[in-house]
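Yeah, one chain of the complex is gone here, protein chain that is, but the others are all in their spots.
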Amino acid sequence: MKLMHCPLNGWRNVGEFVYGGEVTPTPAHDADPKAWADWVFMEDNTAGVVREWWFHSPSSYWFIAERDNVRDVVLRTYPPEEIFRERVDFSREGARNE
Amino acid sequence: MNERLPTPWGALLDREQPVTFTFEGERVGGYAGDTVSSALLGRGTWLQGRSFKYHRPRGPFTLVGDDANCLVQLPEEPNCPAEHIAAVAGLNVQGQHYSGSLKRDRARFMERFARFFFVGFYYRAFYRPRGIWDYWEKFIRRAAGLGSVNTNTAHCYRDKQYAFCDVAVVGSGAAGLSAALAAADSGADTVLIEREPVLGGGLNYHRFDADGSVGSALRAELVERAERHEHIRVYRDTQCTGRFGDNLLALVHANRLTKLRAGRVVVATGSIGQPAVFRYNDLPGITTGSGVQRLMRLYGVKPGQRAVCVTANGNGYGVALDLADAGIEVAAVVDLRKRPAAEPRADLVRERGIAVHPDSGIVHAVERDQHVAGLRVTRRSQAERDGAPGTDIECDLVTVDVGATPAISLIAHAGGDVSYSNETHGLTVRELPPGMHVAGSVAGPCSLSGARAEGEAAGRAAASGAPAALPVPTERDGPENDPWPIFAHPKGKEFVDFDEDLTIADLRNAVREGFDSIELVKRFSTVGMGPSQGRTAAVNAVRITADQLGESVEGARASTNRPPAIPERFGHLAGRGFDPVRYTPMHQRHVDAGATMMVAGAWMRPAYYGRDGQAAVREEVRAVRENVGMIDVTTLGGLEIRGPDAVEFMNRMYTFAYRKQPVNRSRYLLMTDDTGSIVDDGVAARWADDHFYVTATTGGVDSVYRRMLWWNAQWRLDVDIANVTGAWAGINIAGPNARAVIEKLDSDIDFSAEAFPYIEARSGRLADIPVRVLRVGFVGELGYEVHCPAGCAEALWDRLIEAGREFGIRPFGVEAQRVLRLEKGHIIIGQDTDNLTHPEEAAMGWAVQRKKPFFVGFPALKARESQTLTRRLVGFRLPADTDPLPEECHLVIDGDRITGRVTSISYSPTLDRPIGLAFVDPERTEPGTPFTIKGSGGTLIEAEVCAAPFYDPDNERQNL
Partner (left out) sequence: MALGLLKQGLRRKYKPQPVLPPRPELKSSYDVVIIGAGGHGLATAYYLAKEHGITDIAVLDKGYLAGGNTARNTAIVRSNYLTPEGVRFYDESMKLWEGLSNEFDFNIQFSHRGHLTLAHADSTLRTMRWRAEVNKHMGVDSELIGPEDIRRLCPQLNLSEEARWPVLGALYHPPGSTARHDAVAWGYAHGAAKRGAEIHQHTEVTGFRTEGDRVTEVETNRGKIRCGRVLQAVAGASSQVGAMAGLRLPIHTVPLQACVSIPMMPFLDPIIVSGTLHTYIWQTGRGELVMGGSSDPVPGYMTRSTLDFKESLMAHVMELFPFLGEVRLNRQWGGMTDMTPDFSPVMGETPLTNYYIDAGWGTWGFKATPVCGYRMAETVAKGTAPDILKPFRYERFDTFDQVGERGAASVGH
C-alpha cells in the first residue's frame, strides 16, 4: 500500500483513508438547478495534479490533498481551514463560500 | 546407477539423511536438501513435464524454476515447480498434462498434427455451423489446463506480517551481499532477501576464473559477514514476488506473507539464462550452463555422461571446466562467436584438450528416448541453409550460455523503464524508479568486480538517501549476450516459447497476419502468456518480431512485466481472511435467548428468537400488539450535535425543520443526498437549545457522520459532531404493558402519560443506569426507546427482562419489527426506497421544509419535483387467501409496462390479511384503486391501494 501523510496523524497506510471527491466550490445556495447539477455530476477529471478531499477514517478527519493522479504521488496535504476560512451564511442575498 | 557426485559437490545435501518419495508411482531416493527436481535428476530422470500444445517431453531448463517446464502435481497442489519442492519423505508427486503416464503420454500424437495447429489456429475454426463452438469448446477445455485442483483441499493456515527497514536488498549474489554490507556498515537497518536456501547466488556455483576458486573464497568472506552483521536481517527461502507503491515488498516464505516497507530498495536479482533457438532446442537435457553448475555444486547431481557446451561468451568455458572436473566427458565447446575473446577459462579448456568449435551455429538437436542424444553444428553462416554440411556430436547434455536477461521484474513493477539495447543485446534498464537502486547483472552483463563495486555503491547510496546511479553498459565487461542465437530450420520446431510451444514461424506468421507490434504479437500468439510469463521467451520474441517488421530492435520493449515476479499461492495472499463482524453489547443475551442471528451490514442482529421463523415472528408480533416486547436497537447508532450552530446545522443536513423543535422532544429526520435522493432517516431528540441526539438507520450512521463532517469542513459552523454509536446501546420496549414494565424499575423519570407524552424525550436514571428515553412510533404501540451507555447494556436488558417477567415480556427481532412497522405504514430506507427515490415519490413530502434557504439536496429536489412524477409509494392490501403471496420486488405492471414494484409485503397477523407498500403509477394512488402485481411464475395478482397506517390509523395506541 502507498503511504499518505495525514495532517493530523502523520504518515499512514493509504488503506486508512477514504477518497472524497474533487474540491470544487459549491454554487450559491440559490443558484439555478443547472449550476447545481453541474456541481453534483460534472467533473474536470483532470489527469495531473488535482486537489481532492480525503478522510482519515480512524480519526474521522477530513483534509485536502494535492495529488498527481497519473504518477500516483501525493504532493501536499493540509487542513481544510486553509481554503475554507469563514463561516458560510445563507443570507437572503445568497452568500457565497470560497 | 548412482548419479550423485562425491563431496564437496552437493553442498546442500545432508547425505546422512536419505529421503524417499514417489514420482509417478515410482520410488525415488534422494537426500535432505534435495528438491524434487534435483532428486529426480540425481537418478537420471530428466523428463519432468509435458508441453502445453504438443505434449513434448520437457525437463528443467534454468534448473531454478525461472522456466515452467517442470510443473508437477501434489495431492493438494497443482502446478508446483519441482525445483521449489523440498524433497521430504513420503511425498507423492505426479506429473501433469498427459494422457496415460508422464513417460508414455498418448497425447503426444498431437505433435504429428502440428502443421494444423499454426499460430492462432483456434480463431480460424470451430465456429461453423453457428453454435458448434459450444460443442468443440468442451473438448478444448478438457485438453487444456495443466494441474488439477483438489476441491477437498482444506483452507490452509497462512498468515501475514508487517516488517520495516531502511534498506531492502533483493538478491544475495556478489552485488547483493556487497550492497547489504555497505548499507549496514553505514548504519542502515538492512534486510537481505534471498530466494534460495543459501546466500551467495552465483558465488555458490559460478566459475569466474580458470581454477574456480574466486567464487567460493569471496562467498565465504561475504556471506559470513552478512550473517553476523547486527544491522542485517536475512530472509532465506523467500521470494520477493512484487514491489508496490512506496517500496512495499511482498515476501513469500513458508506459510507467511511478509509485507516489508523499505525506505530504499536495492535490486540485485541477477539475470535469467536464455535459450538458443534451434530445432528441438526444448529436449530434456538441454539446460543453462549456470543451472548445471548449480546442480553439481549444490545438489551433487551428475548431469550426464557426455556434454556439449554451447556458448557465446566466456561462461561456457567455465561450465566445461566444471563438467570436466566432475568427471563428465566434454565432447566440445560450441562457440557462436566468430572470434572468441581470449581469456583464462578458454585457455584452460584448450589446454585440457577439449575441442572448441568457434563461429558455430546449431542445425538441430537429436532426440532419443525423450532426451537429447546429440547436436548437429555447422559454420554459423550455414546453419540455416538446407542441406549444409555439419558435424554431429553425440551427447546427453547440452549446456547453453548464449546470454541472460536481467531479472527486472521489481524494477518494472515500480515503473522503471526497460527496453532492448543494441549495446548489450538485451533488455536494459533505461530509467530507475524513485527509491530504487540496482547492482550487478540485473543492470546488464557485468564482471564480478563490477558487481561488487556497484553493490557497495548502491548500498551506500541507499543508506544515505543519495540518488541512484544507473551503471553504464559499456564499462562493465561482463559475459556478452549473443544478438541472434536463433537458427531457423526448414522443418521448424525451433521453440521460442516453451510454455506455449511457439516456434519461429509462429511469431513471424503472427506479424504477417497483421499483428504489427510486440503487444499485438503477444496477444495473438500468446507468446509470454504462459506460466513462465516470457522469462525465457520474451527477448527472442522481441528480436524476431522486430526483424519480421523490418524495424530496429533498439529501444523495443517487451510487453509489460507485472506482479507477481514468480507465481504465488492464493493462500499467501488471502492469509487468514479476517472479516470483522460487529456485535452489539447485548449480543450474548440474544444468543442465550435462542435468537437466530442475521447479517445486517457489518452487524449481527436477531432475526427472531427460536428456530421456527414463521411461528416466532407471528408470536413476537402478537406480543408487541397485545402485551409487551423489547428489541435491541443499538445498531441505529448515535450522533451528538452540539454547539451554538447546532440547529442551523441540523436544518442544513436534514430536510425537516428543527429550529422550533422544543427541548425534550423528538422529531423525525429525513436526509437526502446531493441528487435529492433519500439516503437516511432517523429521530433527533433535543436535549437543549444547542444539543441534539441523533439516531440513523442500521449501518447508516457512519456515512451520515462522514457527510456531516465534510459539509461542516466547508461551512465552518460552530458545532461539534461526535459519533457515539459505540458508546451507547439502545432497547425499544413496546406494547400496551410497556409503561407497566418500565415503571417497575427505580427511576427519576415520570413515565406517566401526562408527564411523558408521545414524541417526547427524557434523560435520567433507570435502575441506577444513566439513560436517555425517547417515545417514538416505529412499531405503533406505547413504547420507550431507552438508550444507555454500552457498558450498562446487558444490565439494562436484564432489568427489563426481569421487570417484564410477570407480564410475559418477549424479546422480538428484526423480522417482527418489519411486520409491526409495516402495519403502521412506515418506510425502511433502502427497502422501500432505492438510490433514486426522492421524498415526493415516497409520500414523504410532509418531512420537507421548503422555507429553509438550503439543505443538502434541496436544489436537486426542486429540479426533480418540477418534473412529472413517474411513481409513488402507496400502501396496499391483498385478499386474505392470496397464495402464494407476491414477494418484495415483484413488479407492478400495467399491460406491458412496468409501472412500479412491491417494496414491502407481509401477512399481517394483526389484520389477518396481507399488506404491503409498493411503487405505483402516480395517477392511481387513491385508496381503493386496483393495480396488478406480477407474482411468482408470472401469475397476475390484483391488489388494492389502501391508506396507511393499516393498523390504528389514528395512532391512538402509540399515544397512550
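Order of writing sets the chain letters: A and B. Residues in each chain are counted from 1.
Just so we're on the same page, a contact is a pair of C-beta atoms (placed from the backbone, for glycine too) under 8 Å apart; a residue touches a chain by one contact, two chains touch by 3 or more.
Quantities reported herein were computed from a predicted structural model and do not represent experimental measurements.
Novice: Check the options B:G44, B:G147, B:P344 or B:P789 and report the residue that touches the missing chain.
Specialist: The missing chain is touched by B:G147.
Novice: Determine which one of B:L248, B:A276, B:I393 or B:A948 touches the chain that has been left out.
Specialist: Per the contact definition at the top, the residue touching the missing chain is B:L248.
Novice: Of B:A466, B:V663, B:L836 or B:L911, which residue touches the hidden chain?
Specialist: Within the whole complex, the residue contacting the unshown chain is B:L836.
Novice: Of the residues listed, B:R58, B:R297, B:R345 or B:H413, which one is in contact with the missing chain?
Specialist: Only one listed residue reaches the unshown chain, and that is B:H413.
Novice: Which chain A residues touch the hidden chain?
Specialist: 1, 14-15, 18-19, 22, 33-34, 37-38, 40-47, 67, 69-70, 72
Novice: Provide the residue numbers of chain B that touch the chain removed from this figure.
Specialist: Chain B touches the missing chain through residues 52, 71, 74, 76-80, 113, 115-118, 120-130, 132-134, 137, 140-142, 144-156, 158, 242, 244-245, 248, 250, 257, 259, 413, 415, 505, 509, 512-517, 519-520, 523-524, 531, 533, 560, 562-564, 567-571, 573-575, 577-579, 581, 598-601, 675-676, 830-831, 834-836, 860, 863-864, 867, 887-891, 893, 898, 901, 934, 938.
To be clear about the criterion, only the chains that are shown with their structure count from here on.
Novice: As a quick test, compute the distance in whole Å between the mean CA positions of chain A and chain B.
Specialist: Centres of chain A and chain B (C-alpha means) sit 29 Å apart.
Novice: Which part of chain B faces chain A closely enough to touch in the complex?
Specialist: The contact residues of chain B facing chain A are 244-246, 248, 261, 652, 674-675, 705-706, 709-710, 713-718, 723, 853-854, 858-860, 862-863.
Novice: Which of the residues in chain A end up touching chain B in this complex?
Specialist: It is residues 1-3, 14, 18, 20, 26-27, 29-31, 33, 36-37, 39-40, 53, 55, 60-62, 72, 80-81, 84-88, 90-92, 97 of chain A that touch chain B.
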